[in-house]
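Note that one protein chain is taken out, while the other chains of the complex remain in position.
Moving on to chain A:
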Amino acid sequence: MKKVSLLSLPLIGFCLLIVFLYKGLFSDPRALESQINNRPVPEFTLPDLLNTDITYTPEVFKNKVTILNVWGVWCITCAIELPYLTHLKESENVRFVGLYFDQDLDPDFGEKSLPQIQREVKTMLTKYGNPYEFNIFDIARETALDLGITGAPEHFLIDKSGVVRLHHIGDINERVWKNKIEPVYQTLLQEPERRLGRE
């Protein structure tokens, strides 16, 4: 009896290893647990992209469910998702706010001028559709870092109290919207606004 249990030990170990490795086949090494989930949008004071006289703070997320879309004209996937985002805005009245940052506009050695960026943005939005209520210009890419972004496009689903409830890395297409984002979006629409003190 003792001999049998001792012999089966390596077999049990082997089976456990197989299960572990098999699970590894389907895990996504790029899937990171976002730290921003269930935390309020970080503090910022940033200008509007197209009219720098206007300044925004996290107050803009109060009272409305918003999808904050991190994007740039240099980002190809962003261009691809623009028509679908525009469709969502028109058909379901989803509120999109852009967090725009430019790659060439190096905070240390600025290369591209602001009028040039604005021209490029306008051209792109006319060509592919404009889902945005407005665009926040993250000049030094500080807010992007505070949000914990890894690239573009990325989306943050923000509830009526200005708290991030879902961080989606990558584009929004019909499949992503139906399976991942819309269910959360619909529940957030039902939620009342909570009063909470900012940290």
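Rule of thumb we're sticking to: a residue touches a chain if its C-beta (ideal position, glycine included) is under 8 Å from a C-beta of that chain, and two chains touch if they have at least 3 such contacts; residues count from 1.
By definition in this document, contacts and distances are computed from a predicted model.
Participant: Looking at UniProt, which of "ABC-2 type transport system ATP-binding protein", "Cytochrome c-type biogenesis protein", "Probable glycine dehydrogenase (decarboxylating) subunit 1" or "ABC transporter permease" names the chain we cannot see?
Facilitator: UniProt lists the chain that is not shown as "Cytochrome c-type biogenesis protein".
Participant: Would you indicate which residue among A:L82, A:L99, A:L125 or A:I149 is in contact with the undisplayed chain?
Facilitator: A:I149
Participant: Give the residue, chosen from A:T52, A:Q103, A:T123 or A:N173, that touches the chain omitted from the document.
Facilitator: Of the candidates A:T52, A:Q103, A:T123 or A:N173, A:Q103 is in touch with the missing chain.
Participant: Consider the whole complex, including the chain that is not shown, and state which of A:K122, A:R141 or A:K180 touches that chain.
Facilitator: Answer from the full complex: A:R141 touches the omitted chain.
Participant: Which parts of chain A are in contact with the chain that was left out?
Facilitator: The list for chain A reads 6, 29-30, 32-36, 103, 107-108, 141, 144-151.
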